[in-house]
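Sharing a structure with you now.
Heads up, one of the protein chains got dropped from this complex, but the rest are sitting where they should.
Chain naming follows the written order as A and B, and within any one chain the residues start at number 1.
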Amino acid sequence: MTTITDNAIATPRRAVRDEMIALAVMTALLAVVPLTGVYPFFVMQGLCFALLACAFNLLIGYGGLLSFGHAMFLGTAGYVTAHALKVWGLPPELGIVLGTLAAASLGVLTGLVAIRRQGIYFAMITLALSQLLYFVYLQTPFTHGEDGIQGIPQGHLFGFINLANPNTLYYVILAGFLLGFLVIYRAINSPFGEVLKAIRENEPRAVSLGYKTDHYKLLAYILSATLAGFAGSLKVFVAQNASLTDVHWTMSGEIVLMTLVGGLGTIYGPVVGAFVIIAMQQYLAGFGQWVTVIQGVIFVVCVLTFRRGVIGEIAHYFKRSL
Amino acid sequence: MSINLQALFAQLLVGLINGSFYALLSLGLAVIFGMLNIINFAHGALYMMGAFAAYFLLNVLGIGYWWALIIAPLAVGLFGIILERTMLQWIAQLDHLYGLLLTFGLGLIIQGVFQNYFGSSGLPYAIPDELKGGVNLGFMFLPIYRGWVVVFSLVVCLATWYLIERTRLGANLRAATENPTLVRAFGINVPRMITLTYGLGVGLAALAGVLSAPINQVRPLMGADLIIVVFAVVVIGGMGSIMGSIITGFALGIVEGLTKYFYPEASNTVVFVLMVLVLLIKPSGLTGRTA
């Protein structure tokens, strides 16, 4: 037990224990938020983006695939959920299911195209695909172009949980986030996740071992798209609107930034990163366009000196996997 | 029918003009990619800087368009060299994705700073007196300046191709891409070559910026959306060959021009749709080696 390899210094059992403790701490912290006087809408938005960043991280951190178009899943699910709630008058649970399914289908379609190239090509292709979708959404009438879909009714989940109550909504969003988070956690720690990591480290080797690497990558991509869509559907209930901002490439860039700041390939990094970036936008809003500059600076600083991200550095320091 | 044919010719010619910008930008990307193995996400921002450089040269120093064509690419190219020396070279050994993230961040910084100082609405830059006006070609009214853009960028593209594919310097460069260690053993300063290559790619972007200044408003975000189209162009053409990126650039400009005539609503998506088709049929791109 003295071989030292990168992050996986801790023995598997200890790693699992650490991660469970971290999970319990995170859940407890998030559960008491409404009692502390922290503005709940801010935390809810943070949770949606945290799930989104975790979904993105599943691809880059464990599959080695950098998607520069994840906003398309967020936005697509958001539009579909919003349309289902507002125009079709469907109940929230159906709206969420439809939105998530829409993102999953989009994941299948774009995945089949994007997965054909690796590395930077993959990044460029996903970016181009999301830009294609941006133009489509700009022009189709159901999204209402620049006006977006507004004033979406929050409704009653399962017919009796009133989502218009901020506290109730908070716990529903938290439950959604934890559900998505656990799915990702399970995926990473399953044989499927192990194969993904093997592909990331050495794809030819994985091929020679008989794995159909393209299948695994496509599956990871679709799973990531689905969860990103789930986050987008949840976000509709918080923001009560669906707009072009969520499909624009700047949003894709922010998702990358959140994950990078928190730590690529760490389990909790994207959560922390999402809250850092959302808080920054919130509290630096007075600086206007300087926010863009600050984001750029964070990108540069992270890449040059801080590649492990916040959680990655902490984990490295304590020699733990988080 | 003859009227339609005339309109068609006009659209083809107009498409070539856009193609010139695609060609210059994707050429710069290909040159940088060949040597540094990174995709320069800051390319759009540097293109914008070229246009702004032309604006400043005129409005602050009183230096006109013709000198700007030379000075702006040199100045922005120098800026690129500084970026490469101070930042990009430190991540050369890392995964290529870090190069992409770093240049994306640089692009955000550059665009954000310009947006803070110059707003978003844009600044005017007049067409130089020598190129004002237009000629009636019978089937269309062609502004002289647009004709100039096509001819000049074609010349620049071909000159770059010649430099890289047909000269000794270019041969060294290509050799260094294949096997840097070996080339270094021959006593050639590879790091300096990499730096200069980045400068050259950036300079080409800035040159495109100067060319576009009189046509478009000079705006901080002028390159942001354009560069995504150019990425699609690069994916379609593949970045393996210099000539490939030039030809794809012009060709896609023409395709886009035709779309504007037949189905204008799709003219900003046609390049992306083509990209999807090419990926489905020939994943490595039309001229590219597999990545």
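We adopt the following convention: a contact is a pair of C-beta atoms (placed from the backbone, for glycine too) under 8 Å apart; a residue touches a chain by one contact, two chains touch by 3 or more.
Here, contacts and distances are computed from a predicted model.
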| item | value |
| --- | --- |
| Chain not present in the shown complex, as UniProt names it (candidates "3-isopropylmalate dehydratase small subunit", "Iron transporter", "Dihydroorotase" or "Branched-chain amino acid transport system substrate-binding protein") | "Branched-chain amino acid transport system substrate-binding protein" |
| Contacting the left-out chain in the complete assembly, out of B:H43, B:H96 or B:K260 | B:K260 |
| Candidates B:A92, B:L163, B:I188 or B:I215 - the one touching the absent chain | B:I215 |
| Contact partner of the left-out chain, one of B:A10, B:I71, B:L154 or B:V255 | B:A10 |
| Residues of chain A in contact with the chain not shown | 32, 35-37, 39, 41-42, 45, 135, 138-139, 141, 144-148, 150-151, 239-241, 243-246, 281-282, 285-291 |
| For chain B, residues in touch with the removed chain | 7, 10-11, 14-15, 17-18, 115-116, 119-124, 126-127, 134, 140-141, 143, 145-146, 212, 215-217, 219, 222, 225-226, 257, 260-261, 264-265, 267-269 |
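Everything below uses one rule, namely that only the chains that are shown with their structure count from here on.
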| item | value |
| --- | --- |
| Centre-of-Cα separation between chain B and chain A, whole angstrom | 33 |
| Chain A to chain B touching residues, read off their complex | 60, 66, 113-114, 116-121, 123-125, 127-129, 131-132, 135-136, 139, 249, 253, 256, 260, 288-293, 295-300, 302-304, 307 |
| Chain B residues touching chain A - in the complex, by the definition given at the top | 38-39, 87, 90-91, 94, 96-98, 100-102, 104-113, 115-116, 225, 228-229, 231-232, 234-235, 265, 268-269, 272-273, 275-276, 279-280, 283-284, 291 |
